[in-house]
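Here the complex is missing one protein chain, while the rest keep their positions.
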Amino acid sequence: MDGKTMQDTRPKKVVLAFSGGLDTSVILKWMQIKYDCEIVTFTADLGQGDEVEAARDKAISLGVKPQNVFVEDLRNELVASYAAPVFRANAAYEGYYLMGTPIARPLVAKRQIEIARAVGADSVAHGATGKGNDQLRFELAYYALAPEVRVIAPWREWDMAGRAQLVAFADAHGLSVGKDKRGAPPYSSDANLLHVSCEGKALEDPWISPEDDAWSRTVAPELAPDRPTWVEIHFERGDPVALDGVSMSPAALLSRLNEIGAANGVGRLDIVDTRYVGLKCRGLFETPGGTIWQVAHRTIESITLDRGEAHLKDELMPKYAELVYNGYWFAPEREMLQALIDKSQERVTGKVRLRLYKGNVIVEGRQSPNTLYDQDLVTFEDGGDYDQRDATGFIRINALRLRLLGRIRNALPLV
Amino acid sequence: MDGKTMQDTRPKKVVLAFSGGLDTSVILKWMQIKYDCEIVTFTADLGQGDEVEAARDKAISLGVKPQNVFVEDLRNELVASYAAPVFRANAAYEGYYLMGTPIARPLVAKRQIEIARAVGADSVAHGATGKGNDQLRFELAYYALAPEVRVIAPWREWDMAGRAQLVAFADAHGLSVGKDKRGAPPYSSDANLLHVSCEGKALEDPWISPEDDAWSRTVAPELAPDRPTWVEIHFERGDPVALDGVSMSPAALLSRLNEIGAANGVGRLDIVDTRYVGLKCRGLFETPGGTIWQVAHRTIESITLDRGEAHLKDELMPKYAELVYNGYWFAPEREMLQALIDKSQERVTGKVRLRLYKGNVIVEGRQSPNTLYDQDLVTFEDGGDYDQRDATGFIRINALRLRLLGRIRNALPLV
Amino acid sequence: MDGKTMQDTRPKKVVLAFSGGLDTSVILKWMQIKYDCEIVTFTADLGQGDEVEAARDKAISLGVKPQNVFVEDLRNELVASYAAPVFRANAAYEGYYLMGTPIARPLVAKRQIEIARAVGADSVAHGATGKGNDQLRFELAYYALAPEVRVIAPWREWDMAGRAQLVAFADAHGLSVGKDKRGAPPYSSDANLLHVSCEGKALEDPWISPEDDAWSRTVAPELAPDRPTWVEIHFERGDPVALDGVSMSPAALLSRLNEIGAANGVGRLDIVDTRYVGLKCRGLFETPGGTIWQVAHRTIESITLDRGEAHLKDELMPKYAELVYNGYWFAPEREMLQALIDKSQERVTGKVRLRLYKGNVIVEGRQSPNTLYDQDLVTFEDGGDYDQRDATGFIRINALRLRLLGRIRNALPLV
Partner (left out) sequence: MDGKTMQDTRPKKVVLAFSGGLDTSVILKWMQIKYDCEIVTFTADLGQGDEVEAARDKAISLGVKPQNVFVEDLRNELVASYAAPVFRANAAYEGYYLMGTPIARPLVAKRQIEIARAVGADSVAHGATGKGNDQLRFELAYYALAPEVRVIAPWREWDMAGRAQLVAFADAHGLSVGKDKRGAPPYSSDANLLHVSCEGKALEDPWISPEDDAWSRTVAPELAPDRPTWVEIHFERGDPVALDGVSMSPAALLSRLNEIGAANGVGRLDIVDTRYVGLKCRGLFETPGGTIWQVAHRTIESITLDRGEAHLKDELMPKYAELVYNGYWFAPEREMLQALIDKSQERVTGKVRLRLYKGNVIVEGRQSPNTLYDQDLVTFEDGGDYDQRDATGFIRINALRLRLLGRIRNALPLV
């Protein structure tokens, strides 16, 4: 990092993570004015449910050259290369959060850098605010993959502080603004194939129950069908590969799990979590397919992982989740933990039967060609190759250190 | 441990953990015959639902002197001193198991040793088998508290291998055996105020769904009421102390949580877990009140624990759970972890509102005088005492090491 | 943190950590000019070897009111309340560094805040630069103890970038500057009773051996006496309390260990460590007494700590060291770990005999009334209370899970 830092130079060509919505449209225009720079837009279909091709038209209408507009379907890469590694770890941040947003940002950031290399851009930009986690997930990825990149984070640079000012800027610069954007600010939300999140507004009082309109992907358990849905998930080496006997692509499989989970009221979460910047925030998360996936994965692991493997994974999971949540996807320690986790998944093959019912994911059965469960050994009625006298030695040797210690701590003899 | 080990001497006076059922009655008689020793029985009311005074009559009918029969109500001690410390840790073994059995055995073992000291007994005995975890939970506790104690574990000593032989022994020695004990062996079960477990029989094939009669404490979600139940739990320094504004003793509070949880289908678990002796076993666990308790505790922690506290607890939880599960309650490393955990609970005070509905425990709100949640800081629309430019420095300094590494790993410049 | 942040207001009364040297004298003067504020100086005797009373005269000569000059001997508090907790943990950052500087900054910061409360100051200031760790150790402590405090870090605020500019500022404002400060900048150094550090100049090439003048507290091993020095250290509950049978105050004991260590060439360290801000830096550290202390402490622990205690401490030590190194002394997770560590020290009482010789700290013997070492048990020739057949059961049960796994992994039978 010799000489003058990129951060102090004027950006010439910027790859912007562009949704086509109000915020990133304003950002696009603001950068054109502020930096007089060439803009490249990147829009990914991550399963968020919007029409991504609309973003192409929007970009061109804002003066972006057609060859500078990139629109890609990344759904399979998202599931196979970002969600699946995290589910192999059974990762849940602060006990519950399945990290639908944290897994998606690094993928977008990686593609932005790849596109920057391809088109000769010197800068990248994103629309995340200065109080949240997403700025970290974007920028730590940018810097890890391209240490000399110039990063533009407009929300931390400009003086606009809220939606009203954005609308005013848009009006002033001839951007069309939908009527729905003009009223009170909506919930803040992020969506992709793994989840939908919802923050802000009335949710900001953590004592108050969420209103119904804060949930968008799942039905309430009370409104789910009165009869359960059964599903059988097949795993190969730690990843789900088939539902009810039908092999599917990663994105298709998760989409289908989302459908049946959402219909059965599965995967709602209402938590206060702690952002990397130190703030606590209350959020709602809907992860119907992911919730089923995690239960099924832990279940197939329960018969295919040895105790040494399973417990080591459990001990390291919180650290792994923290790294992913905080934006350290491309940090070497995340990769080291991933190597450890993936090593354990070689025998995690088999199938799990589940019953979904009004918010519940109920395990019904599990089976594997690699099962470590041994019915003959465990039975109460007969010995098999297990000599109960061995247990006496096992206990007495394990107790030895406690007995030595007990002599010091409990001076009085028994009788 | 000088001279001859106690283990090779004849026991003279034995304190037996005695339920009054078939197994421990046979054990009592067998020890009288085998060792010609004086027997002291200890029966604890742990909330298992049996009439403990019946055990007194049974013991006396088997020839135990009245002054050698100890019957005690330990429900409050169980909840306050064994369950509560574990729930402060949010402990779950192998992801899910709330350890209803592991918390109860050390309490019984401790009282056996205390009684042994009081009555001048040299030995203790229990009815756990040689394949399970409970032998460890009893005996590691015995040895830690009384290093020189003589331990008798009849299931590892005698030649009887199953129920039929026990019944034959009972018949041969004039013990009355209920008709229900004479047929096929039932499920193996353990119950106390925290949970009921169920293993064996058809459950031994982990692919097969449990039959309805394997569940005994909770209703199925499908059979629970169609309207939710709301409950408000108040915590002081990490422990629940009141429900819906009414202060209760630890045992009364858990009993009440059990009632409302059980009625709403909450707390069923069907897992394969790995015993300390290395076997995998499929078990059903019903922990209605405990399931509510854990969700509520995590929720009140989510606004009262700093990230540093919460994440450290999460990282150490699997090790703590493993120690408790394996029987190391009285090991010094469990006590060290408990000191760390308890230190974190000083500010964990406040209340949580929950909705129970057909198996779901749904968080509705949380509130605390010690809340670290700051609505002014987190709001999207206004700054408060948070300067978004600080985030730039935060990110750039955190990225510095990744950028240095990136120069080595990604040799090509961006443009 | 309502309303306007302190950070944007003009400081009125500032407590400065003041050594009396060039840097903090320039800071004092610069703050008087820049902020037109009242200055309070705080100078601590931490065993750095300077005459602290000279700082009093210097402060008064710079216009500080006598009642605003605080000079205190904190040597015993430094050793008893900051070094000792860290040595109970056997903490070493990145394998070797005994953290002489990280333990001292929080103590100074804490006293600054206490003085600020006493004199009604609104701000605190320190002389640490913007690239190092010490700014974090000062400021994280300030903010933890007084969340609303105004922090002044002149090295990050002014435009002066090196020694020459400081000297020019001093000359311009009539500060006397010693001749030795006018030449090439010296090593950067920090000293207290626990250590002396040395960075900068020729050391900045990590391939080059340090020159002799970079070491200041210890003799080179080659120049140490040809005959060893023997010393016996007595510990009570984890802390050293006597040398060669003579009880001493914490500071006196460490001073004496420093003398004999330094004379025998003990405690030199030459490492590259990673600062919290992400830079790697090469430093020399001389910790003669601390090096002896750590060896002695580990040695007395080796016979008084149970394996469960010792291994848990070892697993958590790197995290504890990282927290202390990074400046999180007053963070709740450091306090949680300390509670765990201190819990383990209750029985760490006894004595250790050491031989010091030309850089070596050689253990000769260890003894404790609480020893868990049992000569009768361990002897090769006789059994004691250890039945070797128990080992068979211990091994076979521990092997069970490996055998179950081996059936899956090694399909071929042996014969």
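As written, the chains take the letters A, B and C, and residue 1 is the first residue of each chain.
Keep in mind that, in the parts below, a contact is a pair of C-beta atoms (placed from the backbone, for glycine too) under 8 Å apart; a residue touches a chain by one contact, two chains touch by 3 or more.
Note that the structure is a prediction, hence the values are computed from the model and not measured.
Asker: Write down which of A:L377, A:A391 or A:L414 is the residue touching the left-out chain.
Answerer: For the chain that is not drawn, the touching residue is A:L377.
Asker: Which residue among A:E38, A:E94, A:D122 or A:E309 touches the omitted chain?
Answerer: Reading the full complex, the residue touching the unseen chain is A:E309.
Asker: Any idea which of C:P66, C:G162 or C:G178 touches the chain not displayed?
Answerer: Selected residue, touching the omitted chain: C:G162.
Asker: Have a look at C:I27, C:A59, C:A146 or C:V348 and name the one touching the chain we're not showing.
Answerer: C:A146
Asker: Suppose we count only contacts with the excluded chain; which residues of subunit A make the list?
Answerer: 1-5, 7, 274, 277-279, 306, 308-309, 311-312, 319, 328, 331-333, 335-337, 339-344, 374, 376-377, 384-387, 397-401, 404
Asker: Residues of subunit C in contact with the chain that isn't shown?
Answerer: Residues 1, 7, 90, 94-96, 113, 116-117, 120-122, 129-131, 135-136, 139-140, 143-149, 153, 155-156, 161-163, 185, 188, 199-200, 204-209, 221-222, 228, 268, 270-274, 277-282, 298-299, 302-303, 306-307, 310-311, 314-315, 317-319, 322, 330-332, 353, 357-360, 362-367, 371-375, 377-383, 386, 388-389, 391-392, 394-396, 398-399, 402-407, 410, 412-415 of subunit C touch the chain absent from view.
Asker: On subunit B, what residues meet the omitted chain?
Answerer: 306-308, 347, 370, 372, 374, 377, 386-387, 389-394, 396-398, 400-402, 404-405, 408-409
By definition in this document, only the chains that are shown with their structure count from here on.
Asker: Just give me the whole-number Å value for how far the CA centre of subunit A lies from that of subunit C.
Answerer: Those two chain centres are 39 Å apart.
Asker: Quick one: report the Å distance separating subunit A from subunit B, using the average Cα coordinate of each chain.
Answerer: So the centroids are 32 Å from each other.
Asker: If a residue has to touch 2 or more other chains to count, which residues of subunit C qualify?
Answerer: 306, 308, 374, 377, 386-387, 397-398, 400-401, 404, in rising order.
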